[in-house]
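Every protein chain of the complex appears in place save one, which is left out.
Order of writing sets the chain letters: A and B. Residues in each chain are counted from 1.
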Amino acid sequence: MENLIEIDNLSFSRSGRLIYDDISLRIQKGKTTAIMGPSGIGKTTMLRLMGGQLTPDSGDIRFKGESIPQMRRKRLFEVRRQMSMLFQSGAMFTDMTVYDNIAFPLREHTSLSEDLIKTVVQLKLQAVGLRGAAHLMPAELSGGMARRAALARAIALDPELIMYDEPFAGQDPISMGVLVKLIKALNDALKLTSVVVTHDVTEVLTIADYIYILAEKKVIGSGTPEEIKNSDSPLVQQFLQGLADGPVPFHYPAGDIKQALLGSNS
Amino acid sequence: MNSRKAEILVGGFVVLAFAAGLMLALKVVNQNMAGQAETYTLNAKFDNIGGLKVRSAVKVGGVTVGRVDSITLSPKDFTPVVSMSISKEYDKFPETSSVSILTSGLLGEQYVGFQPGFEIEGIENLSDGDFIEDTKSALVLEDLIGQFLFSKGQ
Partner (left out) sequence: MNWLAGIGAVTIGKLSSFGRATLMLFGAIIAKPQFIKNVPLTIKQIYAVGVQSLLIIVVSGLFIGMVMALQGYTILVGYGAEGSLGPMVALSLLRELGPVVTALLFAGRAGSALTAEIGLMKATEQLSSLEMMAVDPLRRIIAPRFWAGMISMPMLALIFSAVGILGGHVVGVDWLGVDSGSYWSIMQSTVDWDKDVVNGIIKSAVFAFVIVWIATYKGYDSIPTSEGISKATTETVVYSSLAVLGLDFVLTALMFGIE
């Protein structure tokens, strides 16, 4: 199986705090790969590393065999036209309409006529079910609609890779269902490669072809949804079942509570 | 805000700024000398120009008729030469005219006081580039005090 992205022995720290300690991942071409882990573990950071917005301390990230951290800025910008990212907040440009938001990458990177751009934008909006909302400003959209509009913008230039940052977080069950369906449909219809970062276990198990679970700066489990479900690793099981305490402790490291409450002199 | 309306308002803004610049140029700025009005040059040698500066006024009986153009030192006898541009309106000053360096008020700016001479037969008018012979230098306070003390001491 061909890999679109290969991450080898990656280490990364932020403000002196280690976030990734020597981890390796593979993103297969044409597949949906899920990266799961508790909040704050560095999932967004991982996507930014893949997009070349952050540079690793050590290790390598290769896109189609080419090292992203070593690319010059010009080359990086060329490569980024083949990928797109759906940000957690949607990141719609608040000073333009939904229509102009989706037309934006087309106007920047192609020399299509306004007529053609209109056609493309309407097709993309139709795909996410928002053709009727083209004239609205992003502030007038609900959270789920904003994310779908952002998705339309992300696929405007027909990228090869889409990175979804927590697409399901904060969505009502219906929007969640719509998004799951959309991601699946895009993947099947356009033969896209998808990376989905999330901590929503049930949704991921239905759409992912391959899953990585991150915790404690490492990959603690990986495999197909079946393999993950049947994993006998206690860490993985704790995450899947949402147990409060387990190998990942409930408490942030701290001293003994008795000591803290009664004072150190007792 | 649609972009058409913004464009129109920006256009209006530029026009307004232009109008402000025009108003300053036409109504506020000194323009009778600079370029537009025609002038001719007169020169005068002084022993001492005191605090006279370039652009100081040249006045006849309190009416400004020109400005000091440049102040240089004559290379021959090391005395200051003041050249003044005078408005063409006033081009009938006789050669017997005199200039002196005066002060407006006790501590005010110094200016060139121009005293037109009498018109007598056979005396020509001053023309462009002429030197005015009859000059009176600026009064320098320190010299005056020095003279006063000296005369007292005698």
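Please note the rule applied: a residue touches a chain if its C-beta (ideal position, glycine included) is under 8 Å from a C-beta of that chain, and two chains touch if they have at least 3 such contacts.
Because the structure is a prediction, the values reported are computed rather than measured.
Student: Of the residues A:43, A:80, A:124 or A:217, I need the one that contacts the missing chain.
Tutor: The missing chain is touched by A:80.
Student: Going by the contact rule already stated, which one of A:89, A:122 or A:233 would touch the omitted chain in the full complex?
Tutor: Checking the options A:89, A:122 or A:233, the one contacting the hidden chain is A:89.
Student: Against the chain that's been left off, what residues of subunit A make contact? List them.
Tutor: These residues touch the chain not displayed: 48, 51, 53, 77-78, 80-81, 83-85, 87-89, 91-94, 104-105, 108-109.
Student: Residue-wise, where is subunit B in contact with the chain that is not depicted?
Tutor: With respect to the unshown chain, the touching residues of subunit B are 1, 3, 6-7, 9-10, 12-14, 16-17, 19-21, 23-25, 27-32, 34, 53, 55, 57, 64.
Throughout what follows, only the chains that are shown with their structure count from here on.
Student: Centre to centre, by mean C-alpha position, how many angstrom separate subunit A and subunit B?
Tutor: Result: the chain centres lie 76 Å from each other.
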